[in-house]
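I have placed the structure first, in the form of structure tokens, so that the comments after it can refer back to it.
A single protein chain has been omitted; all remaining protein chains appear in their positions.
This part shows chain A:
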Amino acid sequence: MDLVQMQKSLQDYTKSLFLEGVLDSQFLQLQQLQDESNPDFVSQVVTLFFQDSDRILNDLSLSLDQQVVDFKKVDPHVHQLKGSSSSIGAQRVKNACVVFRNFCEQQNVEACHRCLQQVKQEYYLVKNRLETLFKLEQQIVASGGMIPAMELGF
């Protein structure tokens, strides 16, 4: 594939992520923080996010499947997930978490299950998209190109 074309498609792809609301400006900030001294910063953080989130979602599923759901355990998990998703700018995951927490407060088990599904769905979406994004970036880097910077003023 042509390098320029690849760069263009990367840009478009990123744009679409923002338009869909999968990512928000926080992700852009992360990208801006990445520099020569820390060239893999974004992917590091995102990998961390994936690791953590996988674990948290796992824990959440377990806790919610209990006979008696201990919301005191559930809530910190959701909080954690909310914090990390907002840190990397996974807006939709964050929003789902906000709703989730509300139901946690209300101790609504059924709604929590629904929310968990929602969160999972959003998470896998963002995971999928980000992985694709990184793949694209890697391709560009592999073919010796620069990753085009996104403008902040989106």
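Simple rule for what comes next: contacts are C-beta pairs under 8 Å (C-beta built on N, C-alpha and C of every residue); 3 or more make two chains touch, one makes a residue touch a chain; residues count from 1.
Basically, contacts and distances are computed from a predicted model.
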Omitted chain (choose from "Defective in cullin neddylation protein", "Auxin-induced protein", "dolichyl-diphosphooligosaccharide--protein glycotransferase" or "histidine kinase") - UniProt protein name: "histidine kinase"
Residue among A:33, A:62 or A:141 that touches the chain left out of view: A:33
Candidate in contact with the missing chain, chosen from A:88, A:115 or A:130: A:88
Hidden partner chain, residues of chain A it touches: 19, 21, 26, 29-30, 33, 35, 38, 41, 44-45, 48-49, 52, 76, 79-80, 82-84, 86-88
